[in-house]
Each structure stands twice: as C-alpha cells, then as structure tokens.
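Dropping the structure in here first, questions after.
Of the protein chains in this complex, all but one are displayed in their positions.
What follows is chain A.
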Amino acid sequence: MPHRTILHNRVALLLAAAIAAAALTLPFLGFAPNRLLSGRPVALWAALEGAALEGAADWLVLLPGAVVLAVPFLRPGRLVSVAYVAAGVLFAVGLVWLAGEQAARLAANAAPAARTSFGAGFWVMEAAALLAAMDGVRRLGLASAWRIAVGAVAAGLIGVMLASGRLDQLSILKEYANQRDVFAAAVVRHAVLVAAALVPTLLVGVPLGVLAQRVPRVRRAVFPVLNVVQTVPSIALFGLLLAPLSVLANALPGLGIAGVGPVPAVIALTFYSLLPIVRNTVEGLDGVPSAVREAARGMGMTKRQIFLKVEVPLALPVFLSGLRITLVQAVGLAAVAALIGAGGLGAIMFQGLFANALDLVLLGAVPVIVLAVAVDAALKLAVSIIGRRAA
C-alpha cells in the first residue's frame, strides 16, 4: 500500500462517530414531573457528574465506552476484536446501569409521580454499542453458538440488574410496577397465541409442503395463493375474518368462536405462517440431491425409509429456517392481534399509544423484540448444530 491509513475499521468508525455525536448532542434521559408532561433533557455528562458527585461507581461505563471509541484507530487483530466485543457488551449494559442509577438519584429529590425515561441519546448509544459487539463477533469469525452466547451474556447482565431492583426508578419499570399482573398475563397470552397458531401451521403446512414438492400441479396451485395471503396487510386480514367468523359464531354458538378475540387472531396468524413453512419444506426437500435419492432407492430402501431416513434429515436445516421466519413473524404479528381483542403484549402497546404514554408502549414493545430475538437465536442455534454434520 502506498500510504498507511490510521483507519482500520470503517464500521467501528461509524459507530464511534454515532456514539460521540449522541453523547454530546442528544439527551441521555428525560426527566418529567409526571407521566403526562414532557420532560426536560438530562445529558450524558450530567448523569456522569451525578455519579461522580455521589461517589457512585456507574461512571465506570466510560471505560468500555472509551475502548469502543478507540477501536477504529487500533491495528486490527484478535486481541482488539476480543476487546471490541467485550467493550461493546459492557458499554451496552453500562448505559442501562447508568440510566437506572441516575433515575434513582433524580427520584431521591422529586415527587413520587416524577418520571425518568430513556432519551434519544441513550437509544442511539445503546444500539451502537450492541452493533459494535456484533461487528466484533463477526470479525472474530465465531460460530453462531458463540454469537448467541455473547448475546446471552448481555441479556443476562441486564437481567441481573432488573432483578436486583437497581432499575426500578426508570419510567418503564414504574409502568411495569403498575401493570405487574397484566404484564405477566400479556406475555403468556402472547406466547400462547404464537404457539396456538404454530400447531395448525405445522399440521397443514408440512403435509402441504411435502405434497407440493412431489406433485407439480399442487405446487403451481399452492404458492400463488399463499403469496397473495402474505401481501394482505395484517389488519385487513383480521378485518376480513371478522365477518365469516361472526356468521359462524351465530350459527354455532356452542363452539366458542367469535368474530373478535383470540380465535380469529390464531386463524390469521396461521394463514401468514403457512407460506414460510410450506416454502421451506418444499425447498428443503428439493435440496436433496437426486443422486442421493437414486442411491437410496437402488440400495433397496422403501419409500417410507427414503423419506424418514434420507429426505427428512437432509431437509431439516432449511425447514428449521422456515420455522424461524414463521415464529419471528408470528411474534410480531401477534402484537397487532390486540386490535381485535386477542390480548397479548400488543394490548399494552396500544393502551400506551392511546394514553400517549411512551413508556407503556415500550413496556409492550421491548418484550416483543426480546421474544423475537430469543426465538431467532434458538432456532439459528438448532440449524447450526444440525447443519454442521450435513454440511
């Protein structure tokens, strides 16, 4: 190279710039006398100053933050990447810690109704810190199990802080305290909606996929229909189901069906979930090399043995990524189902939206994201474990 640059990692530079800009110009927290008034901004330096004045330890978040800012200027190497991952995780966790501690300090001199919420600066820095950790993991070239482990460590540290009560003065947790029972029920309902849609999806989707893979006429008929269903906006689909289900409910009152509530939600979720399941079942089976099929037949395996011992295991990784897409999509769509009275975390989100209480919206949205990410990670892990042998 004709001239050396001091820049070694463009992604890291971008993230560092975002962190620096957010730290200097955006409010880290917002502090309001009560939940309905908009707050006054609290800058990052103000929070750090608060910690320093009280001799608290949470200013230590500056250390991983400094490492993240320094990485773009360091010569790349394994050690730097390891430090990058660690700093990204610790900075992300530390920001939450600092926010929690600062909220407690602000609450100490304020009325009980006062609220401390995350500001734009917090979100930008938090996102950049997590992206930095992921960028470092990618640079280390780790297997997906390690990537998931890094995510689990970050989630675990935040979980410990939540459990210890150090974050209780944050507005989102105050909302949680008000909604404790509702919240737990909503999480369960949300998971039940997704699981309830999964059962008919698998019962219909897998056989349909197997059939479509074998019979070209079925394949030609199935995919256009499922593709069209995917393009119908979810609210419209819920609406479309309203009429026929209401008719059905009136005709057969004994079945417990209604035009609104969880049943139409599960039906709609099933419709959406079918496409990825059917598509990936077909793709997985299509991916079995024809030579392998011919050899299996030539060895004297029965049709059933070929299906169970050869086709199913070879199609499984592709099928599982279809299942992953289906579940992540269903976790998100189930939030919308609250609009037709299906309950779940979406109900909390909409309640927050209608009451103009942003932290209540967050209380519904954050678990949806966490749930989606966890499902995604678990199935990616399963795919990597199964796919490793058959690579």
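Operating definition for what follows: contacts are C-beta pairs under 8 Å (C-beta built on N, C-alpha and C of every residue); 3 or more make two chains touch, one makes a residue touch a chain; residues count from 1.
Here, contacts and distances are computed from a predicted model.
Participant: Unshown chain, UniProt name, "NAD(P)H oxidoreductase", "Osmoprotectant transport system ATP-binding protein", "Fe-S cluster assembly protein SufD" or "Xanthine dehydrogenase family protein subunit M"?
Facilitator: Spelling it out: the chain absent from the display is recorded in UniProt as "Osmoprotectant transport system ATP-binding protein".
Participant: Out of A:N178, A:T302 or A:N356, point to the residue that touches the absent chain in the complete complex.
Facilitator: The single option touching the absent chain is A:T302.
Participant: Of the residues listed, A:L13, A:V260 or A:V310, which one is in contact with the missing chain?
Facilitator: Candidates A:L13, A:V260 or A:V310; residue touching the omitted chain: A:V310.
Participant: Name every residue on chain A in touch with the hidden partner chain.
Facilitator: 289, 291-302, 305, 310, 313-314, 389-391
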